[in-house]
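Please read through the structure below; I'll follow up with questions.
Of the protein chains in this complex, all but one are displayed in their positions.
Order of writing sets the chain letters: A and B. Residues in each chain are counted from 1.
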Amino acid sequence: MATTERRPLSLEIPTATENALGQGQTWEGSLADLKGLVSERALTGETMLLNLGPHHPSTHGVLRLLLELDGEEIVTCLPDVGFLHTGIEKNIESKPYEKALTLTDRMDYLAPMSNNMVFSMAVEKLAGIDVPERAQVIRVICLEMTRLNSHLVWLGTHALDLGAMSVFLYCFRERERLLEMFEMLGGQRMMTSYIRPGGLWRDLPEQFLPALESFLSYFPSKVDDYEKLLTNNPLWRDRTEGIGVVEPELAISLGLSGPTLRASGVNYDVRKAMPYTGYENYDFDVPLGEHGDVYDRFYIRILEMRESVRIIRQAIKRLPGASGSFRTENRKFAPPPRAELGRSMEAVIHHFKLWTEGFAAPDEEVFAAIESPRGEITCYLHGTGGNKPRRVHFKTPSFIHISALARMAPGYMIADLVAIVGSIDCVLGDSDR
Amino acid sequence: MQIPAALDAVTTFEEKLPGVLQGTHVFRDELTLLVQPVDVPRALQLLRDTKGLVYNYLSDISAVDYYEPARGYGDYGDRPERFGVSYHLLSMLYNRRIRVKTYVSEDNLVLPTVTTLWEAANWLEREIFDMMGIRFEGHPNLRRVLMPEDWEGHPHRRDYPLGYETVMFSFNVDEINRHKPYAKE
Partner (left out) sequence: MGVISSKLGDLGVVTTTLDTAVNWARTGAMWPLLFGLACCAIEMMSTQASEYDLSRFGMELNRASPRQSDLIIVAGRVTRKMAPVIRQLYDQMAAPRYVLSMGDCASCGGVYNNYAIVQGVDEIIPVDVYVAGCPPRPEQLIHGILTLHERVRGERLKNWVVEGAR
């Protein structure tokens, strides 16, 4: 019985009557541990070691930064992640493919449909499932709405960190309309699990498109409002221009992607380079920066919000002409509709197999990549030949970007560090999985 | 500016590094090159630096454990070793991807590091060390990244238990509550 055995714990959780450090815990980190990681001046005490701990007043989640400070200036920055490591990849190994999809929602929780999308793409590639055109168009709409959603939260929290509090409230007001639409689609505001291998969970409800069109009619003016507050604001420009500069070659070597990479001038967007789910049919621009600083990353995301509106409008126009239904007709992978169960024996058998076992995928490995709002998220999926995967590994952009902080932060002040951490748009669920 | 013509990776390997390529595999339009663990940095450097290949972006490093409880240790089906490590590269210039795969044996769980080629590999290799236990020689800072520093075991191995707690129903509520450590205050 799993409950009576001790699970491998490294730290004993203290009981209430002891003090917070309790028994069995060794918080004796000595300076010698940090020998290769911080500069020599820290070991002599000339510079100060500051722990910007996992709980800090910045809404980016549980990120711990060990800073070596010379006065206010940062000499070394050591990020420490893992405070939100959930073992999602290992949990997925014990679930059939469709059930595992619900776990992927919760990795990058600001853009749940992107995670669903990359996992679904990998499963479709592995098992050889086709996706009809209508499902592809609706997927584009969902992904771009997710991008808007994520960028709104990013803008709100980034501005809040740098002191512009009203932008936070404005962005969340817009976000409520988007969440209402997600609720119409998937029944849930955030973790909809709407994009599934083979297509979508269900077709668009009838009140969705009017709501979406009314949202799109006023949203660009809201983006103008945010720009009026921030883009040419001298305080904002002072705090963000010239901060956290990354050269293009260093950016490629560090593995950056998404707006963080494009700010440095590297023109790589997975939607344009290796289009998926029909992105080659849409006409949109990819904003590119020049300086590689925090301001460029901010401005690129604002422009991306406008491009997303453009893409959604084109997708809505394509929708009536798209052939096919919302999910693949291949009954080996997608369950038959309930009406068919009364008429066809094969439908009952397929339904039974899918609900008890799930579908099987070959013992091979595949790789799928999409452009999430944060960057390039990739999924490496290795099947077993049975109904559960052998291994799934996500390379998430936040993991790489937080590791790049160690190269971006030194030389700037602590107040600039807040701007840099906000601009790389890290989400700790995405980083730690 | 003239862009040199795109070359084929397999033929380039045969010209420049003969004997390194152990095999190739194509599945769903993805090319996988198989190399020995010790040749990994050379192979990746060739892929990155040759004009005509220019795989300049490291997308991902992933590791797989081929252990299955039904088969036990030592028998990994048609895979030569227990662990497989895949390096996924992207060429931004020629817009194509390639995978370099190597099999690492359980007795010699060491791979040379590629942090000298891409700095992105730093944390990706740390994660593989943390989760699978494969050490990387020459890595500047090989510590655990996701699990706590003093954790024992490598969670993503297939013989590491998932560590679940029995689901509480009404018939086993009392038994579970007896063992579950609730905080008193």
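Please note the rule applied: contacts are C-beta pairs under 8 Å (C-beta built on N, C-alpha and C of every residue); 3 or more make two chains touch, one makes a residue touch a chain.
The structure displayed is predicted, hence computed values, not measured ones.
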| item | value |
| --- | --- |
| Sole residue of A:H85, A:R239 or A:K388 that reaches the chain not shown, by the stated touch rule | A:H85 |
| Absent-chain interface as seen on chain B, which is shown | 147-148, 155, 160-165, 167-168, 180-185 |
| Missing-chain contacts mapped onto chain A | 7-11, 13-14, 16, 19-22, 25, 53-57, 59, 61-62, 82-88, 90-91, 102-103, 106, 109-110, 153, 168-170, 172-173, 175-176, 179, 189-191, 428-429 |
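Rule of thumb we're sticking to: only the chains that are shown with their structure count from here on.
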| item | value |
| --- | --- |
| Distance between the centres, which are taken as Cα means, of chain B and chain A, whole angstrom | 22 |
| Touch list for chain A against partner chain B, complex | 1-4, 7-8, 10-11, 13, 15-17, 26, 36-37, 81-82, 85, 87, 89-91, 93-94, 125-126, 128, 250, 252-255, 266, 268, 273-274, 363-367, 369, 376, 378, 380, 382, 390-391, 393, 395, 399-400, 403-404, 407, 432 |
| In the complex, chain B residues that touch chain A | 27-28, 30, 32, 56-60, 62-66, 77, 86, 88, 92, 95, 97, 99, 118-124, 127, 140-141, 144-153, 155-156, 158, 160, 162-166, 175-176, 179-181, 183-185 |
